[in-house]
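Every protein chain but one is kept in place in this view of the complex.
Think of it as A and B in the order they're written, each chain with its own count starting at 1.
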Amino acid sequence: MRSRLRLFSLFAALGLVVAACGGGATEGTEAPADAPADAGAADGADGEVTTIGFWVAFSDEARLGFTKERAAEFNAKYPEYNIEVTSFASYNDVFDAAVLAVDSGEPPGIIHFFEAATRQALDAVGADGQPIFKSVTEAIGGRTEILGEPVILDDVVDAAKNYYTVNGSFYSMPWNTSSAIMFSNTDMLEAAGVMEIPETWAEVEAACEKVMAMPGAPAACITWPNHSWFVEQSLGQQGELLANNDNGRSGRATEVYLTSEGMIDYVSWWKDMADKGYYTYTGVQRDWDGTANAFLAQEVAMLIYSSSDTTFLTNSGKEAGFDVKASFMPYNGEREYVGNLIGGATLWLLNGMDKKAEDGALAFMNFFSNPENAAEWHRITGYIPITKSAEALLEQEGWYDESPNSRVASEQLAAAKNTPASLGALLGNFVAIRDIITIAIEDILVNDLDVAERMAQANEEANKSLAEYEALFGG
Amino acid sequence: MAGLQVGVQKKGIVRGRQWPFHLALSASVLVIAFPLLYATLIATQTNAEIFSFKFTPGSALASNFDDVWVKREFSRAMWNSLQQSLWVTVGKTVLSLLAGLAFVYFKFRAKWLVFFFVLVTLMMPTEVMILAMFRLVSGFGWQDTMASITLPFIASATGAFLFRQHFANMPVELLEASQIDGATPFTFLTRVLIPLSWNIIGALFVIQFVYTWNMFLWPSLIIRDDSAQVVQVAMQTLLNFGGALTFGPLMLAAIIASIPPALVFVLMQKPFMSGFVTAQDK
Partner (left out) sequence: MLIAALVTAALFGVVFLTREPRYRTPRRLGIGTTVSVAAAAAVPGTMGPCGFADESTPVDHVLFFALMLTSSWIALIVTRAIFDRSDGASPDTSAMTGEIRSGGFRTKPWVPWLLLSPTLVILIVFLYTPAVQTFTLGTKLARLGAPNSIDVCLSNFSELLIVDPVRLVAYPLVAVAAVYATSWWRRATSKETWSHRLAEVASTLSVLGIFVALWAIFSPGGDGQVAYRPVYVTTLIITIGTVATGMIGGLAIAYLAFRNIRGGGVYRTLLIWPYAISPTVAGILFFMIFDPTAGIFQYLAEVWFGVDVPNYRESAILAQAAIILASGWKILGYNILFYLAGLQTVPTSQVEAAVIDGASAWQRFTKIVLPSLSPITFFLLVTNLTYAFFEIYATIDFMTKGAPAGKTSVAIYEIIRVGVNNGDLGRGAAQSVLLFVAVIGVTLWQFRTSGERVTYGGAT
């Protein structure tokens, strides 16, 4: 009997809760779906607040916090606009959500896409057959300021400008841009007698030999995430194309090359480093967190990573009591160095917004990366200062003297020759193809397979995937 | 909480000395509890403390809590999950009661067909059709809504059959007596059947609450917007605070996320067990 009473009172309580949250539920759940719709539907009447959705693939304090603060500043400065930031856990999540939102007709005004989705974003069409995104160059239409915000497009550093320029038009607005660089625990290297930070593959190997031979050697010498981005970086360094038609830049890419000499050399070097116990694989694909942890826990002496975390890694090293020095990503000394490429993401403008909403979105994009904001963004993360003025501002402030590591990524990108190889590929199904590359490398590392054979298999799969993409989107 | 829980007959199966059993049971309890105890320890530590393997409570419980609950707004995910679980649980109970009522106390054409129609869904778990369902529900424009994580789950063959079986075992006189009193199907349900079904409802409540609360795959697909996310998926974003893996906040979140289902389970264990026995009686 007592149990029944208790049960009943629990139910009564639950009933109350349900009743109480009934109203809240509908409000709370419909808001995110409705808000982005306003972006397209706003009527632009004077005095009315136009809401523009901004979907961001960050959820950590530093990055999302920065974004929200800038949006709040913009909203305060332009009361007729409301930039509404929605956060997602990953690039893939934003991409999938945006694709779905376009299908059901409620996409946000500004979407944060990563570089690998560029081709897919360009190809994306809605149910009405119209492109989903609009070129920012076209939308700006030669204006030098929008709602009083200076247009920064011409000021963008070359590496980013070249990557995102497709058919002569700057399509999306660069934001977070990085490159792959190496971080070294110089205390550990010096203890092993390595005084110069290694620059080539051979030098890295030699340094690792010393590191692993010293008393109290760490578990391994070097690590980096098994992410196709590093493979692409290496191809760029070696001047090797990933896809035909100049990496998909002089025409649509219809074939990928996963068995090129540069590819085989790089993967073979990688496997060799692993076989010798110099490279440690965390066992997880795209394991940014795990590799960074291994470096910070001093289980490895060197880490090849994205420059996006330069500030974090440098400071965390300091806190853990060792010196971190950043340098260029090690390259193949037997071939001429051509150039590293960028990584990161840009802001895409939704097609078909009314004039007021579109101008608001454009003004925000330019405000978002104005010199002060771009410099601040660089300082808190390590993404390169996206404009030349931001770079100059940082120089003038003496930031680089204070933190020399922060300069490395920009310098590395500036050192690249502007060739299709070092620009990186524009490719359909790039995310899936990256996955194929990552899986193949994991297979090679874990199961000790023949590099050329396994890459040939990956090549076949990747080309099939690309052909299917072209069949669906190419025509 | 001693004394309640799973009832056991007074006669044990084996007599003899007790201490070996105490030892073995304590060991089992420890082994089972170990992951959670360890997580509790980690939840109080900073990454540096974790890396140095200190086995004393750390200094970061408050800041970890602040990270999880305030900064990442885990409270919001908890609220979303609570709403979802209650909607599904209540919806499922109501729909199952109605279906049970229709099956047992009505005669209608093609009943056996309807019955099979419901029965067959027992072999259709959502997971095997998740891609098509994803397409379907996102086609409704329902992504990031509460409807997408509740409505598809509020009908249940298990629940309908549970009530059908329970009602079928009730004496026929109940219905006859109520009909003499002029009861409508609705008043019969609310005045007679439901008061006699609390144990089943309680059992269903526990099962469905825990099931819904622990749902991961579907919300991870259909809910992308962080502010509409449920607890199980929201934990994934707690892996990383400011650059590298952070264990403390993640462990704390895992513990917090386990409290509501554990509470429901412990509080309702008695009706759950007796409801279970009723269901197995057949």
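To be clear about the criterion, a residue touches a chain if its C-beta (ideal position, glycine included) is under 8 Å from a C-beta of that chain, and two chains touch if they have at least 3 such contacts.
Because the structure is a prediction, the values reported are computed rather than measured.
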- line: By the document's definition of touch, the residue of A:Y281, A:Y305, A:Y337 or A:F368 touching the omitted chain is A:Y281
Given A:A71, A:L189, A:L241 or A:A297, the one touching the chain that is not displayed: A:A297
Statement: Touching the unshown chain, chain A contributes residues 92, 96, 99-100, 102-103, 120, 124-127, 129, 280-285, 290, 293-294, 297, 299, 429, 431-432, 435, 439, 442-443, 446-447, 457, 460, 464-465, 468-469, 471-473
Query: In the whole complex, what residues of chain B lie against the chain that is missing from view?
result: 1-14, 18, 21-22, 24-26, 28-29, 32-33, 35-36, 38-39, 42, 47, 50-51, 53, 95-96, 98-99, 101-109, 111-112, 114-115, 117-118, 121-137, 151-158, 160-162, 164-165, 167-168, 172, 175-176, 179, 185, 188, 207, 210-211, 213-214, 216-217, 221, 232-233, 235-236, 245, 247, 250-251, 254, 257-258, 261-262, 264-266, 269, 273, 276-277, 279-280, 282
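Heads up, the rule we're going with is that only the chains that are shown with their structure count from here on.
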Statement: Whole-Å distance, C-alpha centre of chain A to that of chain B, is 38
Task: Spell out the residues on chain B that touch chain A in their complex, using ranges where they run on.
output: 48, 51, 71-72, 80, 82-83, 86-87, 90, 138-141, 143-147, 198-199, 201-202, 224-228, 236-237, 239-245, 267-268, 270-271, 274
- prompt: Across the complex, what residues on chain A touch chain B?
  reply: 3-4, 6-8, 10-11, 14, 17-18, 21, 24-26, 28-30, 32-33, 59-62, 86-89, 93-94, 96-97, 100-101, 103-106, 289-290, 292-293, 296-297, 309, 312-313, 316, 319-320
